[in-house]
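Excluded from the complex is one protein chain; the other protein chains are retained at their positions.
Up next, subunit A:
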Amino acid sequence: MQQQLQTAKMTSLTAKDKDRVRTFWKLAGPVSDDIGRDALARLVAVYPQTKGYFSHWSDVSPSSPQVARHGQTIMKAVNDAVAQIDDLKGGLLPLSELHAYTLRVDPSNFKLLAHCLMVVLAAMFPDEFTPEIHMAMDKFMAAVSLALSEKYR
């Protein structure tokens, strides 16, 4: 009970949400590199304003190897977040500091990337990505985004 109260303060993920995320991630986790590459490529293709954050790369197109590699990096972190689902604020603290002090990505972009991730999951797992799983994953990504913005101000 104490545990539940503590985690309820940090995220709004119920035990059922976490269970759904962990179970679904058994499918998605092993192909997280592919998912990451596709999700970031979609972000820059569908929301071109996000390219501004990557102006230091020579190629910011959806087919760019730099975009692909970075998509994988991001997805590795999401993978780790699933494992730390009971303490996202604590687990993502170093990344939160990175985003707050160095990267300073406007948090609205987290929602755009999360949407692109949902699209990839739907395309890759049309039968398993049910509305119930979608909701749990959407809540999870919202919790991850919140933990990432923790240090912003």
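Methods note: a contact is a pair of C-beta atoms (placed from the backbone, for glycine too) under 8 Å apart; a residue touches a chain by one contact, two chains touch by 3 or more; residues count from 1.
Here is the rule we go by: contacts and distances are computed from a predicted model.
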Absent chain [UniProt protein name; select from "Hemoglobin beta embryonic-3", "WD repeat-containing protein 74", "Gamma-secretase subunit APH-1" or "ATP synthase subunit b"]: "Hemoglobin beta embryonic-3"
Contacts of subunit A with the absent chain, listed as residue ranges: 38, 41-42, 45-47, 62, 115, 118-120, 122-124, 126, 129, 131-132, 134-135, 138
